[in-house]
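Left out: one protein chain. Kept in place: all the others.
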Amino acid sequence: MAKLHFKYGAMNSGKSDTLIKTAYNYAERGLATLTVKPALDTKGEDWVVARGGARRRVDVLVAEGEDLRARIRAAAAAQGDQPLHCVLVDESQFLSPAQIDQLFLVAKRDDVSVICYGLRTDFLAHEFPGSRRLFELADNFEKLPTMCRCGSQAEFNCRVVDGRHVFEGDQVAIDDGAVVTYESLCGACFMREQDAAGARVIG
Amino acid sequence: MAKLHFKYGAMNSGKSDTLIKTAYNYAERGLATLTVKPALDTKGEDWVVARGGARRRVDVLVAEGEDLRARIRAAAAAQGDQPLHCVLVDESQFLSPAQIDQLFLVAKRDDVSVICYGLRTDFLAHEFPGSRRLFELADNFEKLPTMCRCGSQAEFNCRVVDGRHVFEGDQVAIDDGAVVTYESLCGACFMREQDAAGARVIG
Amino acid sequence: MAKLHFKYGAMNSGKSDTLIKTAYNYAERGLATLTVKPALDTKGEDWVVARGGARRRVDVLVAEGEDLRARIRAAAAAQGDQPLHCVLVDESQFLSPAQIDQLFLVAKRDDVSVICYGLRTDFLAHEFPGSRRLFELADNFEKLPTMCRCGSQAEFNCRVVDGRHVFEGDQVAIDDGAVVTYESLCGACFMREQDAAGARVIG
Partner (left out) sequence: MAKLHFKYGAMNSGKSDTLIKTAYNYAERGLATLTVKPALDTKGEDWVVARGGARRRVDVLVAEGEDLRARIRAAAAAQGDQPLHCVLVDESQFLSPAQIDQLFLVAKRDDVSVICYGLRTDFLAHEFPGSRRLFELADNFEKLPTMCRCGSQAEFNCRVVDGRHVFEGDQVAIDDGAVVTYESLCGACFMREQDAAGARVIG
């Protein structure tokens, strides 16, 4: 029976890059895949874009509330006779819990492997709705490693607004003209920035 | 910097057994550990009890609302001069999110390794409060494998009441005289039992 | 297609204990397994014996030069109609390379999972013949962790003769009346003992 995988990692851990490489490897061996992205992630529109510049066209750009299993079936049928081998999902933290359930059915009822790439937590160290359901249902978790400024593995995504590390705000940053970036930090460095800001989202 | 580990597994994956073996290995090398258990888990009282019969006395039996980091410090001080090497937590899914934060501080401020053993989800495939916070904060996840009746890896804990697989009820079963057990199932077999019961907790 | 797994670990990492627990888990779910041990390992005779005292009768005690796949087939047939689900091998480092090939065929031609437990290296940090072939052919490697005296993970098996760490001798210690034990050490502590003995088996 096919499996539902969750490959999670902090910002800049190469999630989109790995997705694109995996899709390419399947194609090279003549195996059909579909690439899925939540429409909520407007960056890149209907492309998966990796930091290094690699790009891949999204097959299913799924809106909130849509039945993702039905969309995948339709897209697979449109590809013709070749059996679908694997579904690759970018930014899976932005899917709804119901859509993660639908991906679980793609694996367990349709016997098609599903690999979800995504963040595990937001900048306040809380699970996204999609990642929560993935931690409940996925067969396997794999960390895509990236580094903190101190050389340790980074686990947290710290929001930086106009150069300052911030510990309050909406889960998805609203575009209000400020320059918003993220820094991937290990637990110890996250605590240090939290202390410096007089905040307390952990501890 | 010390790490916070989450070793999760379905029922009967040998979590308590592994905890006892790990504590024994540390002791054999002269390294101090503390064993922690939430008081919410009344089974075994202040002992960690493995299926095979191995037992280990709990050092810190922690009630809901107690400061777990303070309890650990006090217990370490009571052991004398030897530096604390590792904290081992049984049934960690029953800790509160705040107590998981306190364990995170034990790792990141006190530089003591913490290994949490626990279930990831309840019988309805929802995270426990303690496991949710562990998925948000732990440095590493490791699955302790166990088998489904079909030979695949089991991921879900299905509740069996008086011989029937059930899909409703409280997260922790109330003792009302019924015989309550759990069966560890893979995703496909969980779906099969869910369908047979006309329930729909996944999908 | 079934897989050939190599679960390696230093002395006292609980290899036999894990084997016994795994066999028990399969049996509990009504799935047939066979337990294999090389006759070269005379300790325990035809029993797998774990440090904690758990024991399990060996189904196939295989001598050097014997065809292990044929022995497994015969033992499976003798168990009756139930299909064989998994072969569990203790002390697999003592099998010959040809016997590891035969286990590979059990997985890839007979579609039966094989889990080999064993040491990766001898006391001079050289692969055993069986572990070398496993590193060449196994689908997956998994480390069963154990600790060094310093609290780090132990990777090496240092021979201790009459209380002294030694760095020369036969791969399998000859019984000449001396008390031979092994200490599991991390790389740094192994180097320290090697330096103290004026030896140089690494570096």
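Every chain is named by a letter (A, B and C) in the order it is written, and numbering of its residues begins at 1.
In the analysis below, contacts are C-beta pairs under 8 Å (C-beta built on N, C-alpha and C of every residue); 3 or more make two chains touch, one makes a residue touch a chain.
Note that this is a predicted model, so its numbers are computed, not measured.
A.B. asks: The chain left out here touches which displayed chains?
C.D. replies: Spelled out, the missing chain touches these shown chains: A, C.
A.B. asks: Have a look at A:Cys148, A:Val166 or A:Met191 and name the one touching the chain we're not showing.
C.D. replies: A:Cys148
A.B. asks: Looking beyond the chains shown, say which of A:Gly52, A:Gly65 or A:Gly177 touches the absent one.
C.D. replies: A:Gly52
A.B. asks: Sort through C:Thr35, C:Ser96 or C:Thr121 and give me the one touching the missing partner chain.
C.D. replies: The one listed residue touching the chain not shown is C:Thr121.
A.B. asks: Write down which of C:Leu19, C:Val36, C:Val62 or C:Ala107 is the residue touching the left-out chain.
C.D. replies: Touching the chain that is not displayed is residue C:Ala107.
A.B. asks: In terms of residues, what is the contact footprint of the unshown chain on chain A?
C.D. replies: Per the touch rule, chain A residues meeting the hidden chain are 12, 14, 17, 21, 25-26, 28-31, 52, 54, 85-86, 146-149, 151.
A.B. asks: What chain C residues would touch the chain not displayed?
C.D. replies: Touch set of chain C with respect to the missing chain: 1, 4, 101-102, 104-105, 107-109, 120-121, 125-127, 131-132, 135-137, 139-141, 143, 152-153, 155, 186-188, 191, 202-203.
Assume only the chains that are shown with their structure count from here on.
A.B. asks: Which other chains touch chain B while also touching chain C?
C.D. replies: none
A.B. asks: Find the most central chain, measuring centrality by the gap between its CA centroid and the centroid of all protein CA atoms shown.
C.D. replies: Smallest centre-to-centre distance to the global C-alpha mean: chain B.
A.B. asks: Taking only the C-alpha atoms, how many degrees of rotation bring chain A onto chain B, rounded to the nearest 5?
C.D. replies: Between chain A and chain B the superposing rotation measures out at 180 degrees.
A.B. asks: Could you please state the distance in Å, as a whole number, between where the Cα atoms of chain A are centred and where those of chain C are centred?
C.D. replies: Here the centre of chain C sits 39 Å away from the centre of chain A.
A.B. asks: List, in ascending order, every residue of chain B touching at least 2 other chains.
C.D. replies: Within chain B, no residue touches at least two other chains.
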